[in-house]
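The chains shown are only part of the set, and none of them has been moved.
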Amino acid sequence: MNTVTCTECEAEITLTDNVEVGEIIVCPECGVDLEVTGLNPAVVQLAPMEQEDWGE
Amino acid sequence: MVSVSIIGGSGYGGGELLRLLLGHPQVEVRQVTSRSHLGEYVYQVHPNLRKRTQLKFIDPEQVEPVDVLFLALPHGQAQLKIDQYAALAPKIIDLSADFRLKDMALYEKWYGQPHAAPGWPAKFVYGLPELHRAEMAAANYISGVGCNATASNLALLPLVKAGLIDLDAPVIIEIKVGSSESGAEGNAGSNHAERANVIRTFSAYGHRHTAEVIQELGLSDVSLTMTAVDLVRGAMATAHARVKPGVANKDLWKAYRAVANENPFVRVVKEQRGIYRVPEPKIVAGSNYADIGFELDESNGHVISMCAIDNLMKGAAGTAVQCLNLMLGWDESAGLDFAGLHPS
């Protein structure tokens, strides 16, 4: 089972078995988008997130 | 079944206790008092309880011995009759400020007069499970918590517990509150046409709940600024502090996550998308959750820590029932299963 550490909040994230390079996953703790940039071992990095209009 | 009674059941704190205790699987509610609604059905005052109970309000002087006695009186009343109440029940949970502060000098400073039963506060565990869970199993007396104090204490708890801020540095807490905080009595300023639509800073500094933050977290320079907004339930604390040098975003994540993991009713809310990215009182209304979150300005170490609660639940009756559960060795969440509403 592949696990990675979120680069934003250092949460431990378990990847599904069929994860692929280039896939975007959402950190279940802090909600950032992470791009899978490598496998064996799995590596992720922050993916650019669209800044939606929010609040005011 | 454990038998309980409530003194002060027509008020907002007492009414909320009643709602929770009527739905609690291990509790039987025996008596509920109100002098001004004597003889009325409790659902005539708390219409949400219609079809839930046929209890009527009785006189406080008619309360009979019971396993656990809940007190939900205005400030200053419980201390006058605590010996009488203690004779009625081996265990007491009090919602008021009367037994929260342990240092009688601190009490007198913030409440403006000496305590009427100075021997009693020391017998009470301060009623916030997130700070005193372990002591509760052995306790007979548990005090209530201030609603604004609770929002403040839970906003700061991760920072203090993980040692991320200096306890002597200034901390400013801005609190926005709904109208149920002031109880069922009301006053000129709570008349709807005057109270609606307000953003009213009714206490810039010096609020009494400050003493509970000082006592519980050990802060030395802390102020609470209270602003009333147009909401019935809810207290939202925004605390401003400076982290110690070197503390980064990841350290905060660890600290907040740890507190949420250890406490069933604390949740971290810090999202990057969608509408609900930060703690909001309306989401926890009616529930016992405290939602916490933070933002760190890494350029200068300014941390903004937030906590949203329902003042009548996590800030009063909900926490009191949580304390009951801990005191009696029950599931900490018993009777506290309502999730809150969305939308609301």
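Going by the order they are written in, the chains are A and B; count residues from 1 in each one.
The working rule: a residue touches a chain if its C-beta (ideal position, glycine included) is under 8 Å from a C-beta of that chain, and two chains touch if they have at least 3 such contacts.
Keep in mind it's a predicted model, so treat the numbers as computed, not measured.
The complete set of protein chains in this file's complex follows the formula A x2, B x4, whereas only one of each kind is placed.
Throughout what follows, only the chains that are shown with their structure count from here on.
With centres taken as mean Cα positions, subunit B sits 37 Å from subunit A. Partner subunit B is touched in their complex by these residues of subunit A: 8-11, 29-33, 49, 52, 54. Against subunit A, the residues of subunit B that register as touching in their complex are 249-250, 253-254, 257, 268, 270-273, 275, 277.
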